[in-house]
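Shown here: the complex without one of its protein chains, the others still in place.
When the chains are written out, they are named A, B and C in that same order, and each has its own residue count from 1.
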Amino acid sequence: MPNQKPLNIGLIGYGFMGRTHSNGYKRVNDFFPELAYRPVLKAVCGRTAEKTQEFADQWQYESIETDWRKLIARDDIDAVDICTPNNSHAEIAIAAAEAGKMILCEKPLALNPEEGERMIAAVEKAGVANTVWYNYRRVPAVSLAKQLIDEGRLGRIFHYRANFLQDWTINEDLPQGGAALWRLDAKAAGSGVTGDLLAHCIDTAVWLNGSITDVSAMTETFVKERMHNETGKMEPVTIDDACAFLCHFGNGSLGLFESTRYARGHKALYTFEINGEHASIRWDLHDLHRLEYFDHADDSIVRGWRSVHCTDGDMPYMDKWWVPGLQIGYEHTFVHQVADFLKSVETGEPCNPTFRDAQETQQVCDAVLESARTRQWKNVG
Amino acid sequence: MPNQKPLNIGLIGYGFMGRTHSNGYKRVNDFFPELAYRPVLKAVCGRTAEKTQEFADQWQYESIETDWRKLIARDDIDAVDICTPNNSHAEIAIAAAEAGKMILCEKPLALNPEEGERMIAAVEKAGVANTVWYNYRRVPAVSLAKQLIDEGRLGRIFHYRANFLQDWTINEDLPQGGAALWRLDAKAAGSGVTGDLLAHCIDTAVWLNGSITDVSAMTETFVKERMHNETGKMEPVTIDDACAFLCHFGNGSLGLFESTRYARGHKALYTFEINGEHASIRWDLHDLHRLEYFDHADDSIVRGWRSVHCTDGDMPYMDKWWVPGLQIGYEHTFVHQVADFLKSVETGEPCNPTFRDAQETQQVCDAVLESARTRQWKNVG
Amino acid sequence: MPNQKPLNIGLIGYGFMGRTHSNGYKRVNDFFPELAYRPVLKAVCGRTAEKTQEFADQWQYESIETDWRKLIARDDIDAVDICTPNNSHAEIAIAAAEAGKMILCEKPLALNPEEGERMIAAVEKAGVANTVWYNYRRVPAVSLAKQLIDEGRLGRIFHYRANFLQDWTINEDLPQGGAALWRLDAKAAGSGVTGDLLAHCIDTAVWLNGSITDVSAMTETFVKERMHNETGKMEPVTIDDACAFLCHFGNGSLGLFESTRYARGHKALYTFEINGEHASIRWDLHDLHRLEYFDHADDSIVRGWRSVHCTDGDMPYMDKWWVPGLQIGYEHTFVHQVADFLKSVETGEPCNPTFRDAQETQQVCDAVLESARTRQWKNVG
Partner (left out) sequence: MPNQKPLNIGLIGYGFMGRTHSNGYKRVNDFFPELAYRPVLKAVCGRTAEKTQEFADQWQYESIETDWRKLIARDDIDAVDICTPNNSHAEIAIAAAEAGKMILCEKPLALNPEEGERMIAAVEKAGVANTVWYNYRRVPAVSLAKQLIDEGRLGRIFHYRANFLQDWTINEDLPQGGAALWRLDAKAAGSGVTGDLLAHCIDTAVWLNGSITDVSAMTETFVKERMHNETGKMEPVTIDDACAFLCHFGNGSLGLFESTRYARGHKALYTFEINGEHASIRWDLHDLHRLEYFDHADDSIVRGWRSVHCTDGDMPYMDKWWVPGLQIGYEHTFVHQVADFLKSVETGEPCNPTFRDAQETQQVCDAVLESARTRQWKNVG
């Protein structure tokens, strides 16, 4: 531990995700003492020097940059972490790969599959470690779901359903664009809830249940115009406020997905449920430390959904934290991903989801948006 | 009360629904003493005399018939209650209307909209009272949801989602057809989960949220062949085991519906959720005495989903039963529908859903099945 | 079934319990067709002829009486059902026993153990069938709990905790005494929540977990004076508004009980939980169709409390009702007790809890009230 090797991080973008990632880097070695590497917060990059310095001071980054190209050019940066709006992921990632940097990229990977392809080509050509921050894979309960499925406990899968429901854009007076609101501007975000929220649902689904083959989708924009922060004028809203789709998985199961920012009463309700021949699983981000499990093999008179409090040491990642009954929270998913990334650097194994893994979600999102546009079923990829 | 007028019931079919309806007739005056009519269990009709007599003895029907045409021809029958498989609803109902009988018909109304039209024409020409047993409208919590929506508490509606999940047909050895299993035979049932389960979801949705305009659906038959009880041979399964669809409502909200008999862990989980501008509602048949309610107008620090235990006297129907905290169950929905039907006989007002009301569900089901067949969006009606 | 033997019921008191029992008598043969007896609503007795007749008309009792002694004297009455306030149970029951009538007595058995002893002596001397309406034993989930314990699934028991929480007397303007409010008058009720609510908790506990040996209790009367309906004046409140006690069971486990009518937010929340070496159970009257079950033998990674929806045919009483997933409610507990009583009449076996069984609860209540008065631990019996 005293002789952990440093891994110098260069963070680009210091918004909400900049905070979650920074916390991951700073916490990881306290709880994963066996790691061979220790992240060093070498530099953070933002467009405004003053605000960037403020962030650097708070989180103890050693230096700042205001041009991401300079950050990438620095010899003392081992890994570049991309936390900028979606429309700059491709350009930065490709440049970073060419500069031989490891890359940790926020989700979604790109604006569209074409960008994604170029990013994959770049990292694979450069042979650099790469991963995409689909952090919900590393909620202990979700990792446990993966384990249960891989153990064959569910048997043949019949149904997968997921939704991601929020309610923060119902107010018509909320503006679009700029700072914290770039997610409402399709130019910066690529799409609305599809890339922001459904991408999470799709990533988890593909990980747990395999490929999606075809989709039928609908999207809706409930508020048609909002004041744009950059122009100061009312502008058409270009994102999808809500999106739902039907799909088939390659394993023959049926899927149902929905996402919206107009579901009054839900702050960030991401849920999924998987129904198998022998057992079923469901999970809910609002109580992320629990996994619901139903096992048909139980004696019929005492058979029921079990609420598993995922805080025991034999559950994924939970030997690192406290004692049974004491829950962890949202931010720990990022600590886990940093830990897994550092292990992958040590072993040379990929850290899932790689850019290539994440491209599958990109393709599904693309098919979803295309299906909604054309009102046709669309094949994926 | 001693001078209530008799209303003579002739029940056709004595399966599961025959029991729920009979119970409704026998219980109603004990709890709704103000009613002007008292149902009299005049006759029950079934194909097998012995079994029909056994049912009559148990439930105290005064007589039996083995030919429904004879039952309809009897002068001492005021109202005919149709509890037979779906493929005989139309023929019986039209004959009963022509005989001037009131009609209470099990859901779904018919095998298809064409049959439905003929049934509507018949009852309207005859001018006879008619209703369809979409009993879930009369769960107190569901009636309360209707009241809250009609009071405008939700404001503009953005989303409606519903599902009806069961798991009783996962076993491949379960045969199809005959007695209790006619629901697995498309010839008798018309369709699978669409007419059996989704019809309930659609009826409630249309009642609460207005018309559905267009749908995109998928269906699946997971087990392709089952032994048929009538032929004793393996036969192709002709019903839909699962069905899901996207839709738009006339009020601009988006809908998402799903039903299956392959959702391990769910016995009869019918849930719906409605998200409005100001408030949201959700309900679950497995805990039918509760309504979940979220009101955005609550103080933000104590805002959350409320679990309303629908057992107080100021909630729909609940002044008739016990005291706050003491729940009623499934069977009471039928008592309520009988009560409302008797009131409608007294006042001459229709008892919802009438055949005409129920036809809308028929049309949606038809569009759903057609959309699934053609993989196209379909308009309703 | 056509040849079931009549069992003529004479009901004394037609308040809330008069309704629940009458419903039990009228429903039982529809759902328990195998019974040899059919209850006949022969007579109901109340002090006011007009109101009694109104009740008789609604529930179809054949006749009325206004003097319970006359009812007991009638030759055409087989069984007397006592639904009067607690302070008349003993007198009526003893007279009924002496008249050779079977007796179904509302709980609590008596005002105190001394009365209880005399009642037991009377029924045992007369050799008449007798039972006390501790109806919660016959909630299917509670009967299932009994079965699980008897099967040894819990192992050694460490803890039993129960509470019965209501909030209907918080309002200081609520009067005491008379009609529906005799429960607030110690002269009529004997005690407050102890006899009314804790008696239920104690009955279930003794049935499930065996005898209670000693108790330490506290009681409180939060509102000291209320207008008395009979005098029209403010009078001291003589009942216990709240009562809690610690206890030991004979099996070495610890007990904790609480009851109140001042628990804002709880209408009629009766819950219990039992912690055993191998498994635990909990139940809640507000969702009476569910039993929570925890089994330590489950694989540790999928171990959790199971929510068992008690609606399957292999659970106690549930083969009599509907299909899995469709819940029954409060009133069914009385139907079940009538069914069991009728079976006991047929077989000559006692129908639990008999007067003698119910006396144990009486003794615990007595020790609880005495402990509260003296602020000392008290032995039971």
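Following the convention adopted for this analysis, a contact is a pair of C-beta atoms (placed from the backbone, for glycine too) under 8 Å apart; a residue touches a chain by one contact, two chains touch by 3 or more.
Keep in mind the model is a prediction, meaning the values are calculated, not measured.
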### Message
Based on the whole assembly, the unshown chain contacts which displayed chains?
### Response
A, B, C
#### Entry: Sole contact to the chain not displayed, among A:Lys42, A:Arg264, A:His332 or A:Lys378
A:His332
### Summary
The one of C:Phe55, C:Trp68, C:Trp305 or C:Trp321 in touch with the missing chain is C:Trp305
## Note on the structure
Where C:Asn87, C:Ser216 or C:Ser307 are the choices, the one touching the absent chain is C:Ser216
### Query
Which listed residue, C:Asp185, C:Asp203 or C:Glu258, touches the chain dropped from view?
C:Glu258
### Residue numbers in chain C that touch the chain omitted from display
158-159, 161, 163, 165, 167, 170, 216-218, 220, 222, 242, 244-246, 248, 252, 254, 256, 258, 260, 262-266, 275-280, 294, 296, 305, 375-377
### chain A residues that touch the omitted chain in the full complex
1-2, 16, 20, 22-23, 26-27, 29-30, 33, 54, 57-60, 166, 168, 266-269, 285-290, 309, 311-312, 321-332
### Task
Extract the touching residues of chain B with respect to the undisplayed chain.
144, 147-148, 153, 290-291, 293, 295, 298, 300-309, 312, 314-315
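Going forward, only the chains that are shown with their structure count from here on.
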### Summary
For the copies chain B and chain C, the interface residues, called same if over half of the numbers are used by both and different if under half, are same
### Message
Tell me the rotation angle, 0 to 180 degrees, that brings the C-alpha atoms of chain A onto chain C, to the nearest 5.
### Response
180
### Message
I'd like the Å distance between the centres of chain A and chain B, where a centre is the mean of that chain's Cα atoms.
### Response
42
### Message
Could you pull out the residues of chain A that touch at least 2 other chains?
### Response
305
